[in-house]
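In this view, the complex is presented without one of its protein chains, the others remaining in place.
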Amino acid sequence: MRDRGLEMGSAESQDMAKGNGSARLTLAEVRAKLAGQTGKKYWRSIDELAGTPEFEAALSQEFPQHSSEWIDPVSRRGFMKMMGASMALAGLAGCTKQPDEMIYPYVKAPEDLVLGKPVYFATAFPFPTGAIPVLVKSDAYRPIKVDGNPEHPITKGGSDPITQGTLLDLYDPDRSQHILHRGENGTWPVFQASFRSALADKKATGGEGLYFLSSTVTSPTLAAQWKKAQAAYPKAKLVQYDPVNRDSAYAASKAAFGDYADAQYKLDAADVIVTLDADFLSGAAQPGFHKLAKDYATRRKLESAGSGDYGMNRLYAVESMTTTTGLKADHRQALRASDIAGFAAALAAAVGVGSAPSGYTWSDDAQKFLTSVAKDLKANGGKSVVIPGEQQSVGVHLAAMAINDALGNVGKTVVYTETVNPLPSIQGDDLKSLVADLNAGKVEWLVILNANPVYSAPADLQFGDAMGKVKTVVHLGLHNDETGLLANWHINGTHYLEAWSDARAYDGTASVIQPMIDPLYAGHSAHEIVQSLLDNPDVSAYDAVRDTWKDKTGAKGTDADFGWRKALHDGFIADTAFAPKGGGGKASIPAPAAQAPADSLEIIFRPDPNVYDGRYANVGWLQEVPRPVTNLSWDNAALMSYATLEKLGVAEHDVIEVTLNGKKVLAPVLAVPGHADGSITLHLGHGRQAAGRVGSGVGFNAYQIRSSDSPLFATGATVKKTGDVWGFAVTKSHYQDHRSVAVGGDGSGTHSLEGNEAIDRGIIRYATLEEFKKHPQFAHEGEGKDVPEPTTSMFPSYRYDHNAWGMSIDMNSCVGCNACVVSCYAENNIAVVGKHQVTMGRIMQWIRVDTYYEGDLAAPRAHFQPMACQHCENAPCEQVCPVGATVHTPEGLNTMVYNRCVGTRYCSNNCPYKVRRFNFLLYSDYETESLKLMRNPDVSVRSRGVMEKCSYCVQRITATKIAADKENRLIRDGEIVTACQQACPTDAIVFGNINDGDSRVSKLKRQERSYGVLEDINTRPRTTYVAEVLNINTELAAARGEFAAENS
Amino acid sequence: MATKDAPVNDPMLDPVTGEQRVIAPGHTFKSVTEKISRIVLTPHTPLGWFAGFTLAGGVATMLLVAVVWLFLRGTGIWAITIPVAWGFAIINFVWWIGIGHAGTLISAILLLFKQGWRNSINRFAEAMTIFAVVCAGMFPLIHVGRPWLGYWLFPYPSSMNVWPQFRSPLLWDVFAVSTYATISVVFWYIGMIPDLGTLRDRSKSKIAQFMYGWLALGWRGSVRHWVRYETASLLLAGLATPLVLSVHTVISFDFAVALVPGWHTTIFPPYFVAGAIYSGFAMVITLAIPIRKFYHLEDMITIRHIDNMGKVMLATGLIVAYGYATEVFMSYWYSASHWEYFMMWNRMFGPMGWSYWVLVTCNIALPQLLWIRKFRANPALIFLMSLIINTGMWFERFVIVVTSLYRDYLPSSWGTYRATRWDYATFVGTLGLFTFLFFLFIRFLPMIPMSEIRMMLPQAKIRPEAELSHEAGD
Amino acid sequence: MAQIFDRSSNALARASLVLTGLIVIALGVTLDQLQRSPWVTRQGQRADQPVPFSHKHHVEGLGLQCQYCHVSVEKSSYAGIPPTRTCMNCHSQIWTNANLLEPVRQSWATGESIVWTKVHDLPDFVYFSHEIHVNKGLGCSTCHGRVDEMPIMYEQNTLQMEWCLNCHRNPKVNLRPTSEIYNMAWKGASEMTPVWCSASDVKSGTPTAESVNCTTTDPNPGAGSSEQASLHLIPVVNAQTTDAPSSAQPAQTTSYTKFTSQEALGDFLVQHYNIRSPRDLSSCEVCHR
Partner (left out) sequence: MPEREGTYGLLAEFDTPSQLVRAAENAYAAGYRRMDCYTPYPVEEAAEAIGFHKNEVSLVCLIGGMLGVTAMFSLETWISVWSYPLNIAGRPYFSWPAFVVPAYEWTILFAGLSAAFGMLALNGLPQVYHPLFNAPNFRNGATSDKFFLCVEANDPKFEPAETRSFLEGFAPVSVVEVEY
């Protein structure tokens, strides 16, 4: 196995050299090694379509997968279906009887189980940036939905795509299911025996040569266990490494405080927010995302009626890669990542700390931006905050600290606490020294805990080869991944929903992580492994965790377990939040390195918004859900601005060879509006070799050119055109508007056609705060923005006299993070269709976040619009359905009756919002066992040839109605929560009864800013949008000539 | 039409009117009967027929394969997607139905207008109608996601207590098309009964006699029968006329009733009908010219016919052109609707604008040649023109279906459409099926109605007593 | 020239025409019948089960409550199929070595489920909830028939959509007091079997089960057949006991109405149980999601 493993390694490195060149053979090899089910349709088609080079080559022909069709099992089954179909055609369908179904009752039924009623458990999802407290819906003890814990002070119920996606991660059929020893099946006892005997030898030497390499340790218990172990084996070493880590922040805090510290921002108190490449609105990659997003949004809901500025905050963003944060910002300045340190220093100087960096020159716009931001900050001392980017240099963090300190924000909008992660460390340096020890042959036992360094370590470290020098490598992980395949021992790990552990959230509040289900494949957790170093090796994780928190979860009166049970019930342990450190630390801003020459090309490495550093590469939902900003599904790309595109003389879809200090990678080009010129962003986490059937071979592996010295961004890259072309699965068409003014364009040719149209058509309506104060009715002024009278129709309107369900979406709060989309996938059993189908435009998601770019695509403003079925009262789709498969309910839902649908697709044609989705092929997976466990039992799984769409989560409505009817009462406002609403971290989505004047939704609909999309064609949508209001800095706007046009 | 430029001694010119004759001179009841029935009753089939028949059969088989694959995999094998959820299937459907219309028009409307010249072409025009409807009717069924549930579109007492939804134009189609098919077949068959009698009486082989005998239902040409028969034909014609107009109107409703910009327009019914006749006549010519050559029917299908059909095409072509013009006018200026405006701009200059210009060229520009009489009188040229027009009319439907759908209301969900090999296979396959059926028809049924030709011979004129007595004398 | 056909052919020809018509009609009728036939619906068919469990014996004979086995019928959409333990509660004492019960003991010993064949099998896209039906006054026997008289379980009704709709379009014909849900012999109100009901002044929020008290025995024998009677002597009983089958004792100081027709009773219950309107109940999303 070792040798074959090395072959693998070398084969891989060749492939890496060839970038995403034909990796098929290796892939096949890897898959052969993966012990998992095979031939499951869904997965088969996925990895067939997942953008392997062969496939891409075949894209030119219309139908790539046909070659293989006849031999795959589907078609054979297909033939049976065919027979069935033809019988049916003979008119027998009405009379074909369904086969016998069996009932498997319990032998001993659990006491508290009521079949058919879901149970909710609180736990937490340990993410490197801090625990995300969640509430898990469990049906017959199968977790079927993960959502934010509404009672937790930090998330307040919000979640994010990754948290939602961890559900599919749990049921991923490609998870490693066995312990492997040199490729053969091993057993836990055998491993323990050999491990302990090894330990016994090491005891004498204090654990010399015993190394642990773990992903960031998030569990205080694990930390405690390790500290005990360290005591027992003083010479043993623990190295933590995640390719996306917080080294800059830690280094900065170490410099400032002499000890590691975390910054905790309180945006509810901030009137002015300045981000220095900090993307705090896209997802969990930013520590405290949920709280930050929620606090940010509450200050933009304009609900504090009337007076003054409505308590609205103002957001300035400086960033390199375009992010939702930047696009939501009132003012945005794109800068190369390498310039931001300088900019931060300059900003600091402008507000009176340190001195402006020498030799830095700013563009005119940037200069104006700098001055007015500084001015605004100074004007708002104590009410402002500067947030440095996690993926920015130490300098930026120190500058931010200094500015916040100078402005007196510390203690008000930002506090410093001890670190959320129990064992903070500078991971990059530790990894380097580990590799040094590996190469020096100092390492005898290397135990890798939930990390995948062979894939994700910086290329220059050659981790794979270094690891080859170790006698025994043990790999614990959910998947038998690139690292596992090279290890002597692979131990299948447990998912966080399967095992006991604990973790701390943003503010330090600790949560106990409790298992929702028995380990599906009898996996083992890091706790067990570390525990086996101690003299009581068999202490279970449960006991360890209880022991950690015993004094916080004490007895109450006679009830010994009260505190513990409360902690489990609430999902967090009361008052375990950190106390703020005093003062802002003594941050001195280091002089930034000289500004990189204007014509140099820099590469920025960022975690992928969906699959993060690659650990979620096999989660179909996350692969398929289009990334924010780029709308790119199933791939990563070399992201750059249109200007850079021209400068490099390449076009979108071109495959280029990016060379960075000697290392090369092939990457297809995709333009990103507003991206900083002269730099290319590469998303990490793609190009996996052994992720599984979904994730393997998707995209290219950016780690191949990442170096340990400059892991965040690096200047001095060169680019070469290869002549190949790559088909992207971009879910929104993006054209530039080349129309002359005469035919409705803007004549510039640099604006987005879709964007211009969206504004002209009144789909997007917004105003600046000033305009809003002048014209509160702005959302209804101008052509195409008036609502037809009910009498416009030649028919009398239908009366809805009991409940009338409706939804309101706040365009100000929506940050386009896609949490709602993934949540909808989980709630409604939505199928993953694979790259080819997405490319053809057949993505199945019921809700999507439409992104419209406005203005010059070099520095655009964007608008995010969550779009799902609008449940029009005059639903165009219903009228044209020949079989009445989609009809209106007495409560105004536009229901889709799957089992009545014959699939004419007429409804989709006639839907002006194009929110209907059609099962063009058999998309739902009826075979894979693990996925059956995951499905929501209250929603039908749609088969081939059937239309589907958002149902306002009718299953939840019906459940609530039954509950209410039993008690002969009306449904309370807020009693029904749709899946998207539940997931939304910013409460942008509100659902309820619009006949009830006091319901939140009807209050929102009464707001003057509330408007319906395409209302003027008299569809009477039940979903309405609250128009956006921007709190712009008028001086800056004037200076930069923004909003010249819009001032209506 | 002027006669001077035509040579006076041309036998095909009527010395009195100077017009092109409908039938070449010198034909008797017998010769007509002989000439037409021989084609069917001849014991040795021409090789050319076999060749064509086999070729057509082959292409039809491709259709079969395509459909089987479709049922195996689902409509996903086509290029249809969101937003373009209708593609080739519906385009072909409309196209074929349109072609069918000429048959009914010739047999019904021209009958009502007492256009004698129609007689020699109406039989195979009707046959063409039926086969076209067969090809068309297939599409609504196979294009749905779950074809095996197609019967849900008919109102029948199901155990689910649910019924079709009568507000949907698609359901109107079901009734329109099924009615159209039924009536066309009946009309066709009724019209054939006397000729089947002839075949029965002229065929030598027992089997032929037996088959034609049954089909002729024992027709014996009683004048009483003839009178009822004539009434029935007239009534059927009278019914088929509004029917044929309604059918394409209803089909245009599929689009006109929807709210998609480019579909939602009131001018569709008339210009769909005109378009249908346009393409229909084109197809009649496409068929007539080779047949008349192959079976030497120049006497029955004369230049007069071709010329007239050319005129009809020109006329309908102009109506269609007017339709396009109106569309442009309405969307660019008159409607003052942003949706309409953008739709038309996009249709002409969007990524798929090329298809619009193809259609303009084939349907408006080139057919202007039909003004030239010489052109109309030249079989080869007009045959070519008919092909061009058929292409153009196919593209008209492509433009309507695809270029309206792929960019409609919400810019975020604009898409595109790239036909797959299965789209093409299905379309070409129907062409095969159509010709396949047509070959069977010309081999086993009289493609020109003998009884009606006889009626047009000069001998058919009842002459007064006097001549008769003299005639009786010798 | 001779005739091609002989005389009889004429009759044949005409007959065949007529016949074709008849055949088409016949075919239609057959298919229509077929889709409703037991062959399709399994109505009345007795599947062979691992254990020939007799509801008749357990319910009629031993008088077991429905809920003793189908525990979640009032709490959840599933009525619940009893775990092996429920069987063993008794059969560890009685019939401990009956051959018929071998599968049960097997299951108990091995921990493997007893695999029953589903008798009432709705399609997967139909979402039926026992909970709401039982709580709104639809008794077991309404759908399942006289289970207490079924030695082997079978499907009493077709469970086809049209059958469901019959009731959803006109619930009152099947409504009964929630206290009578488990009464297998319930026949509805009639002259012979009158029902007395009293609505405790219903405010919103009173659970359906408690909003109405009903009894099948005249609450005031004295007052004879008086339609209305105000009672002060009867001791108070709370809703729970009125829920018990045919509780003889209605609540205090409530005026009882006597119902002698299901029509009238149905109307009363529809009003006091807040049964949704037929339009609401026959809306698609009620059963399909």
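Observations on the model:
We call the chains A, B and C, going by the order they appear; numbering starts again at 1 in every chain.
Rule of thumb we're sticking to: contacts are C-beta pairs under 8 Å (C-beta built on N, C-alpha and C of every residue); 3 or more make two chains touch, one makes a residue touch a chain.
What you are looking at is a predicted structure, and each value in this text was computed from that prediction instead of being measured.
The chain not shown here is in contact, across the full complex, with A, B, C.
Contact with the chain not shown here comes from a single listed residue; of B:Lys30, B:Lys204 or B:Lys374, that residue is B:Lys30. Contact with the omitted chain, checked across A:Asp437, A:Asp635, A:Asp810 or A:Glu873, is made by A:Glu873.
From the options B:Leu55, B:Val186, B:Ile267 or B:Val358, the residue with contact to the chain not on display is B:Val186. Interface with the hidden chain, as seen from chain C, comprises residues 1-11, 13-14, 17, 279, 282, 284. For chain B, the residues in touch with the chain missing from this view are 28-30, 33, 155, 161-167, 171-172, 175-176, 178-179, 182-183, 186-187, 190, 194, 197-198, 200-202, 213-214, 216-232, 235-236, 239-240, 242-243, 246, 250, 253, 450-452, 454-455, 459-460, 462-463, 465, 467-468, 471-472.
Against the chain not shown here, chain A presents residues 793, 795-798, 872-879, 884, 887-890, 1020.
Here is the rule we go by: only the chains that are shown with their structure count from here on.
Chain A and chain B have centres, each the mean of its CA atoms, that are 57 Å apart. Distance from the chain B centre to the chain C centre is 59 Å, each centre being the mean of its Cα atoms. For chain A, residues touching at least two other chains, in rising order: 91, 94, 900. Chain contacts: chain C has residues 35 touching two or more partner chains.
Those residues of chain C that touch chain B in the shared complex are 1, 4-5, 10, 13, 28, 32, 35-36, 158, 160-162, 165. Put simply, chain B touches chain C in their complex at residues 156-162, 200-201, 209-210, 213-214, 217-218. By the touch criterion stated above, chain A contacts chain C in their complex at residues 91, 94-95, 97-98, 100-109, 114-117, 802, 887, 889-891, 893, 895, 897-900, 938-940, 951, 954-955, 957-958, 962, 965-970.
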